[in-house]
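The other protein chains are all here in position, but one chain of the complex has been omitted.
The first chain written gets the first letter, and so on, giving A, B and C; residue counts start at 1 in each chain.
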Amino acid sequence: MADLLSVRGLEVEFVTDQGVARVLDRISLRIAPGEVVGLVGESGCGKTTLARSILGILPMGAARVRGGEIQFKGRDLLREDPRVVNEEVRGRAITVIPQDPFTSFNPLFTVGAQVMDLMKWKSPHRAVAARTQRRWPAVLHRYPRTRYRADRAAVLEALRAVHLPEPERALGRLPHEFSGGQRQRLMIAMALLPRPDLVIADEPTTALDVTIQAQILRLLRQLVKERGVSVLFTTHDLGTAYEICDRVVVMYAGQEMEAAPTGVFFDRPAHPYTRRLLESLPSPGGEIRDIPGEVPSLIAPPSGCRFHPRCDYATTECRADRPAERAVGGQHRVHCFHPLGSA
Amino acid sequence: MTETPARYGPPPLLELRELARHFPIRNAFGRRIGWLRAVDGVSLDVWPGETLGLVGESGCGKSTLGKTVMGIFTPTAGEIRFLGEQIGRLRGAARRRVAKHLQYVYQDPGASLDPRWKIRRLLHEPLIIHTTLPRAERETEVQTILRAVGLPGAHLDLYPHELSGGQQRRVGLARILTLHPRLVILDEPTSGLDVSVQASVLKLFRSLQSTFALTYLFISHDLAVVRMMCQRVAVMYLGRIVELADTTALFQTPRHPYTQSLLAAVPQIGGRRVTQEFALEGEPPSPRQMPSGCRFRTRCPIAVARCAAEEPALREIAGQQVACHLA
Amino acid sequence: MVSGAWFVLTRLCRDRSAMIGLILILALVLCALLAPVLATHPDDLFELHPAKRLRAPSAEHLMGTDRMGSDIYSRLLFGARITILIGIIAVGASLVIGVPIGLLAGYYHSWVSDLLMRVSDIFLAVPQVVLAIAIAQTLGPSLPNVILALSVTYWPWFARLVYAETRSLQNEVFVESTAALGASPFRLVVLHVLPSIASPIIVRASIGMGFTILTAAALGFLGLGPPPPTPEWGRTIAESREFLPDAWWYALAPGLAIFLTVMGFNLLGDGLRDVLDPRLRRDRGRG
Partner (left out) sequence: MRILALLLRRLAWFIPTLLGLLAITFVISRVIPGDPVALIAGDTATPAQVEALRRQLGLDRPLPVQFVTYVTQLVRGDMGTSLYTTRPIADDLASRLPATIELTLAAMAFSILIGIPLGVVSALWRNSVLDHVLRVITVSGLAIASFWLGIMLQLLFAMRLGWTPLNGRLQGFPPTTVTGLYLVDSVLAWDWTAFSMALTHLALPAATLAFPALATLVRFTRAGVLDVMQSNSVLYEHAMGLPRSVIVWKYILRNALTSTVTQIGLLFGILLAGAVVTETVFDWPGIGTYAVNSIIRSDYNGVMGFTVWAGAIFMIVNVLVDIAQGFIDPRARPS
């Protein structure tokens, strides 16, 4: 199957007070239509930066894309006119479920106003505006009556689909009147309303309690599978990735380590980092196994494989070069000179 | 308490009896219109040397409980007995003296360091407050503690921001341990941490516990961590303890429906998928408007009429304490 | 502490506008200290030269002469002394009154703290100039009275600031945890809270200098400042009005002097805010 999204050799740098941080080091990623891909890694590994690069919302000035490409449905997102991407891709073909449902709504507008504003610009019923049509600033544009009615009906339908109680009244409320779980339901509804091909969910359940997290995960998985939407799901919680993903990609310090179908990934991890990560999960009554050392600074990262200073199997080779991708099974690929289980 | 004290020889270190902490709810005019019953009648014993887990979701009152024991909040009702002494009603200097033996570890111990002070001064401070040791002896003590948490002595001359997050955390712990407290309350010590860091932190807690003969009250929302660290676990829901039992028993045979749902919600790698099985609907009601009777009945899958009429008390079932009519 | 001051200074040097502020203030201080040396006609402070009145700027009188024939440039230099004196004493007194009140009211949560804040609110309920005018007027126009009037009306600003900062600092983990460690309120306030809120206080003091000098000039302009022949800048401007538009230099020079002085303190205050208070750091490089 042709890829929906394919990221190749993406390199991103951040300019900070201390120096230039190489946040993404030649990252590649593919997502097939209808596939739920988990992007797993510890904080600072670059998963959020990757998600934002795909969306094209890296902070201007501080972040620099040094190389690589992002192909989405045959268009090159990095090189296309940013205004066209904003009009046609962002919020339409690719939508987001943000990390923090508490702060991602604008606190001063009712939920209805924000949902309808999204629909005003991103409704599937709205024709993509040709650039020449734009004479007035968008903020002055009218919302056509007939489309408003149709969109509002679609919104109510979507709110019912995410099991939000009293959808009609909910639209008139302010964000702070909802609980975290309800807000995340709203966010899911908003992410699916424009009928996207890809949803980028950036740690969407991190801020929630376990019982609520379980509800949200169940809801999300059910909805995306029903609609055949692809999802890029970033998380630092391996349990969450296990629950929802078809395939898992592990990142460490800006480099890709391993990618495998979920079952294979948790059963037979091939990368030493993945293995140590899984071992450091709490086990009932058992001994605690951590990974010695700390995550390296991205301003002066280790040479070669960035995990080598903490790796039990590291050799001179690992210090010198970054391992190329190698396949250890059908869809199971690993960036390591000494993959486990192969020797 | 019917819990088996015989297993531990000495009397409990900490005893809570019907402890409550309510916060006033005020309307727009500043008039009190009700009470937020954050902690509402909790009885609990902590035995020397054990690690007691206190789990629950956000808003269940577990942090308020910890802070009330610590004296950051004053109790609305009930008793706190620590080392045999009533400390709930102590004020001022008398209350502050208790801190020598009872310490509190914040979610991020690194954030508990004054950014304008050097590590040495920060580590001397607790000894200055609670002891009359001369400077040289304090310095020896500080050096010992620093080694115990695994930091080089050279760090004493640095400011907190010059250390990594993990090192700051260790300094934060060292600061508390210089006093050799008997009981340490750990408030969400692993929340927001990556698993590998979490593992290091837990490892450190364990080694410090054996080195300094510490007793932990381990407050957390993470059941997997609690299961690994604690001998006994108390589950809180809306200000009350709904189940209290030995860890193995609680995780193998959870008796309260809430405990059961909580366990079912945790993803189990390699096991069943929560997304396919988890059944608990709805969200906890606001602690401002507590349901009548059993607080869990609004979400409980097996609730009956009696649950709305009568609030269940903790009772013992096969060595586990459960607050449920139907357990 | 020394390294801290050095750090602040080096950071300030990188901030262009703060540097300008610092230079302006240094220039002012130099003018005040070296007034007798720099002045071309130091005697004109007290002497009258009716024959030379209202001369336009020239080589002899750099900024012209006033209605009494005195050299405006020389009088301005001596005026700088008064300006600095007013600013430092008034702001210093406001600090001494306002900071302890703000700390007490902020640290303790009781009706006393509410009362203290209410009192300062009442002072803030009237524009400062209005209250200062009322006070200066009843006391009579003189230098000490101007300073008194400014101090009495400016302290609530410090009280408010310190109160707000102390309250927000109480939510900081390091303050709460130090209290949990068993530290006494005195130790907590003096050793932890006060050093932590020093930065905003310093910033406010710098901006307060500018503000106080501006108000003092307004009082002088209204005839409530130190009486003649004190070379007060505000009154000089008031004097000049009847000779406009011909003697334009008469009004221009003291006005510029006030402007540059206040500008100096404001720029320095802004720069210090950027350096000392990372929360309010101006956008640099960040997206």
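Couple of notes before you dig in:
Please note the rule applied: contacts are C-beta pairs under 8 Å (C-beta built on N, C-alpha and C of every residue); 3 or more make two chains touch, one makes a residue touch a chain.
Bear in mind that the values here come from a model prediction, so they are computed numbers and not experimental data.
Here the missing chain is touched by one residue of C:Leu12, C:Leu161 or C:Ala251, and it is C:Ala251.
Within the full complex, the residue among A:Glu42, A:Glu87, A:Glu203 or A:Glu279 touching the omitted chain is A:Glu87.
Interface note for the absent chain: among C:Gln128, C:Ser151, C:Thr178 or C:Thr230, the touching residue is C:Gln128. Within the full complex, the residue among A:Asn106, A:Gln222 or A:Ser303 touching the omitted chain is A:Asn106.
By the touch definition given at the top, subunit C reaches the unshown chain through residues 17, 118-119, 121-131, 133-135, 137-140, 210, 214, 217-218, 221-224, 234, 237-238, 240-241, 244-245, 248, 251-252, 254-255, 258-260, 262-263, 266-267, 270, 280, 283. With the whole complex as reference, residues 52, 55, 57, 85-87, 89-92, 95-96, 98-100, 103-109, 117-118, 121-122, 137-139, 174, 176, 190, 200 of subunit A touch the missing chain.
Note that only the chains that are shown with their structure count from here on.
Across all inter-chain contacts, the pair with the most C-beta pairs is A-B.
Centre-to-centre separation of subunit B and subunit C, using mean CA positions: 50 Å. Taken together, the subunit B residues at the contact with subunit C in this complex read 70-72, 93, 96-100, 103-104, 106, 108, 111-116, 125-126, 129-130, 175-176.
Listing the residues of subunit A that touch subunit B in their complex gives 42-43, 179, 181-182, 209-215, 217-218, 221-222, 236-240, 242-244, 266-267, 276-278, 280-286, 288-291, 294. For subunit C in complex with subunit B, the touching residues are 172-174, 176-184, 187, 192, 195-196.
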